[in-house]
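A single protein chain has been omitted; all remaining protein chains appear in their positions.
The first chain written gets the first letter, and so on, giving A, B and C; residue counts start at 1 in each chain.
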Amino acid sequence: MNLSEKAESKQTSRIEAISDGVFAIALTLLVLDIRIPSAKDGEPLLQALLQEWPIFLAFIVGFFTILICWINHHYMFECIHKSNGMLLLLNGFKLLVVSLTPFATALLAKYLLTPHLRLAACVYAGNFALMGLSMAGIWFYSVRQGFMQTMSPQVLKASTQLYFMAGIFSVSIFIASFFSTIVALVLSGIMFTFFIFPKSSIKALVNLAPQKPEVAL
Amino acid sequence: MNLSEKAESKQTSRIEAISDGVFAIALTLLVLDIRIPSAKDGEPLLQALLQEWPIFLAFIVGFFTILICWINHHYMFECIHKSNGMLLLLNGFKLLVVSLTPFATALLAKYLLTPHLRLAACVYAGNFALMGLSMAGIWFYSVRQGFMQTMSPQVLKASTQLYFMAGIFSVSIFIASFFSTIVALVLSGIMFTFFIFPKSSIKALVNLAPQKPEVAL
Amino acid sequence: MNLSEKAESKQTSRIEAISDGVFAIALTLLVLDIRIPSAKDGEPLLQALLQEWPIFLAFIVGFFTILICWINHHYMFECIHKSNGMLLLLNGFKLLVVSLTPFATALLAKYLLTPHLRLAACVYAGNFALMGLSMAGIWFYSVRQGFMQTMSPQVLKASTQLYFMAGIFSVSIFIASFFSTIVALVLSGIMFTFFIFPKSSIKALVNLAPQKPEVAL
Partner (left out) sequence: MNLSEKAESKQTSRIEAISDGVFAIALTLLVLDIRIPSAKDGEPLLQALLQEWPIFLAFIVGFFTILICWINHHYMFECIHKSNGMLLLLNGFKLLVVSLTPFATALLAKYLLTPHLRLAACVYAGNFALMGLSMAGIWFYSVRQGFMQTMSPQVLKASTQLYFMAGIFSVSIFIASFFSTIVALVLSGIMFTFFIFPKSSIKALVNLAPQKPEVAL
């Protein structure tokens, strides 16, 4: 079965291709939620546009959610060099969550100024938690299977810590969203600062670690 | 005519690119079927969301149908290294079926809880049968034309058995859908377990085969 | 200015990438025209579905129009190895026409069974003529600029004849559509048989040519 195994360890270029496609479309479909406002007689168009601010806010939040998710996907697949059927499936689950994001975003936009905000925020946070968990799942599965390219053990350890945090943080935000939309929002803001530049966060984690001789993960 | 033939045997990278594009878009367009529910006065939003469960179910079924189709397309084009005009056309037919899937899925979602379920399931199963047949067609045509990369004859034989099964199975599901939606559903479940990890199924088929000396296909 | 010129003669991979994206999306957006039929009380769903046959017909026509366009784009950029600003623009014009195809297709579907068919067919044929002309434009411009990879002069000549025919044929279909939708349809059918397998057509043209010693184009 050598040949099959050779095929098994092929590069991840097509996983990246379909993922980039789904990310790009999810990013761009968000704009379909922005209806062209109809200016009523006498009312200035500017007012009609400004009244749509919740939709614009949700658009920007949704865009950066997907973008940061892509940035981390990009980092992870710089490190992951092999693939198998289970990784395709885990990545497929991640893409399912990404493709749901325009729905969660539109729900948030529609109910931002209503008493239904709490539930809409929970749905958004739930989508977000699934994103964090699938991200963590892709990383941990790839590490366990030895799919990573050769990299320094400190960087590997710090990356693993970061994506462990992704799971913990995103589930915490989901739980917090049931009790307080504000707390969930603040936690999301903190999480964004960590994950917008994953490499800087990983460097910081490497520098924070006690400078013992190398410890393999 | 050497030069033309050299061009004929070029790599399949652009077939994969357009296919990944169509798969990615079909995966992401499914979400457009999920309407943002309008919570009526007094009714909680949660109830309005939960009442949309058939749409969410159809979304997930449609997503995994296309994803598994992509996983197998991915495997097939790991093996197929050459291409000609007929293969472009066969692949184009497959993409046509993939691009119809959001329609079949939305039809299923709309009529899931109505007396029209039977017909909607037949349409979905018909779409599915065309997917299985086009998959089998791509494989058999490529094998007959000698488009495959060098691979062990056992793996080639087992792969051919798997995609022969894809044709048989998906047509059987279509026929079953006229008589019993439940039977069609159970058959689909069995088929999914075979095709979600095509390489594992192929390994199993290789190991099942009697251990005679090598038999070329 | 050596460096700039070196950049000028770079490969066409990114032209192909954006083109594949636009082709894939245009192919997949066609399905959005297919509305989910609403079965009225008592009326079977099958009847409601079958009544939508003009939309399905237009979907298939539109799909194969774009697919054949992609197949020829694929062939042309197998031959074209260099690029400049004007080629980007010519290709951009082609993509504009491709992206209009879902509109022309939907117009055709809506008016297929009405007295407005003639005009809808003219619009479709006009879109088609622009496609043929832009295809011819890309080819002739690339040949004149010397952007082609080294290829046999017979194949180059036959390819040039084929894409000259693409321009002539598609404009003829447009003109015919003003007088007779049937004639335009028959001409389109003939054209499809030539362009669905561009390499076979080119081989046939090479074999048809009088077997004189080589004549450079």
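Just so it is clear, contacts are C-beta pairs under 8 Å (C-beta built on N, C-alpha and C of every residue); 3 or more make two chains touch, one makes a residue touch a chain.
Since the structure is predicted, the reported quantities are computational estimates derived from the model, not experimental observations.
List the subunit C residues touching the unshown chain?
Interface with the chain not displayed, on the subunit C side: 1-4, 7-8, 10, 14, 17-18, 20-22, 24-26, 29, 32, 84-86, 88-89, 92, 95-96, 99-100, 102-103, 106-107, 110-111, 116, 119-120, 123.
Counting contacts across the full complex, list the positions on subunit A that touch the omitted chain.
Counting only subunit A, the missing chain is touched by 16-17, 20-21, 23-25, 27-32, 34, 36, 39, 44-46, 49, 59-60, 63-64, 67, 70-71, 74, 78-79, 150-152, 155, 196-200, 202-203, 206.
Basically, only the chains that are shown with their structure count from here on.
How big is the rotation relating subunit B to subunit C when the fit is done on Cα atoms? Please round to the nearest 5 degrees.
90
Just how far, in Å, is the C-alpha centre of subunit C from the one of subunit A?
Centre separation, subunit A to subunit C: 38 Å.
Distance from the CA centroid of subunit A to that of subunit B, rounded to the nearest Å?
27
Which residue numbers or ranges of subunit B touch two or more of the other chains?
Subunit B, residues with two or more chain partners: 17, 20-21, 24-25, 29, 32.
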